[in-house]
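Only one protein chain is missing; all other protein chains are in place.
Now for subunit A:
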Amino acid sequence: MLPEASTLAPHIDHLLLLLVGLSAVIICVVSVLIFGFAIRYRRGSKARRGRLPDWIARDVELGWTAATLFVALFLFWFAASMETSQYEVPADAMEVHVVAKQWMWKIEHPNGQREINALHVPVGVPVRLVMTSQDVIHSFFVPAFRIKQDVLPGRYTETWFNATKPGTYHLFCAEYCGTDHSKMTGGIVVMPKQDYARWSRGVNTHGTLAGQGARLFRQLGCTGCHGESARVRAPSLAGIFGRKQPMSDGGFKTVDEAYLHDSILRPQKDVVAGYKPVMPSYQGIASEDDVVRLIAYLKSPNGGAVE
């Protein structure tokens, strides 16, 4: 059967067992009643019939309505409290970026390691996945971890897990995405910490994700405007991540991944107060993978402070 390979999985399985048990009880009661009545009150049997006592019609009906409502509310409370307790991502989570495209998963580790249709993670370390799609809607599904999250174009979605058992598990695309949807699969490799450390030092020749971003920042000409000695007046990006920025329409925006993503690809959408909307769009110039790297750079301690 399905392995329980994350900290979340046992919780989900408890909820499942509760519901299976409850359903079994209800199905038993309903079928015993139906078969019982069907046999006892079949046409021609000698069972006593006649008028129903009035209390049956009224009290029984009110009783089972109230009981059903109570069960429904209890289940909602139980499921909802589990959901809210799992909602917070642990602060020390390792961050992995996922870019989905027809029909593959592109994974980027914080240290710059890249892989396709595979994700290596250490056991016992919370992993936060920040995901976006290059084309249609996909969905990142790891049955053994009991997690699934749609991956949307033009938006970042996230989910997290903490793997508990080394091994290789299925990764599926769960949202129908076209011709080779059923081939958009891969493997999640959960490794002991030492093995993971060895693996991640292994083939990597690209430098860290933030380092790659810094290189891109220069290559794409961002320094021309956002650098210290730039001639066009553009906001400095030093330490910008997480800050609240005043917008030209009078509002405020917190600089998060989605904001940076849009500022690179659709710069006219939210313009910082006091600046002219002169930045060109990098749509078609910077790929989703590039944007991921640029964001990693801007998030890093000395991000944006290039000279």
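In the analysis below, a residue touches a chain if its C-beta (ideal position, glycine included) is under 8 Å from a C-beta of that chain, and two chains touch if they have at least 3 such contacts; residues count from 1.
Convention: contacts and distances are computed from a predicted model.
Q: Leaving aside the chains you can see, what is the UniProt protein name of the one that's missing? Options: "Thiosulfate oxidation carrier complex protein SoxZ", "Cytochrome c oxidase subunit 1", "Branched-chain amino acid transport protein" or "Iron-sulfur cluster-binding protein".
A: Listed in its UniProt record, the absent chain's protein name reads "Cytochrome c oxidase subunit 1".
Q: Go through subunit A and note every residue touching the omitted chain.
A: For subunit A, the residues touching the absent chain are 1-2, 8, 11-12, 15-16, 19, 22-23, 26-27, 30-31, 33-34, 37-38, 41-44, 47-52, 57, 60-61, 64-65, 68-69, 72-73, 75-76, 78-80, 82-84, 86-87, 102, 135-137, 139, 141, 143-144, 146-150, 152-155, 157, 170, 172-183, 185, 265-266, 269, 283.
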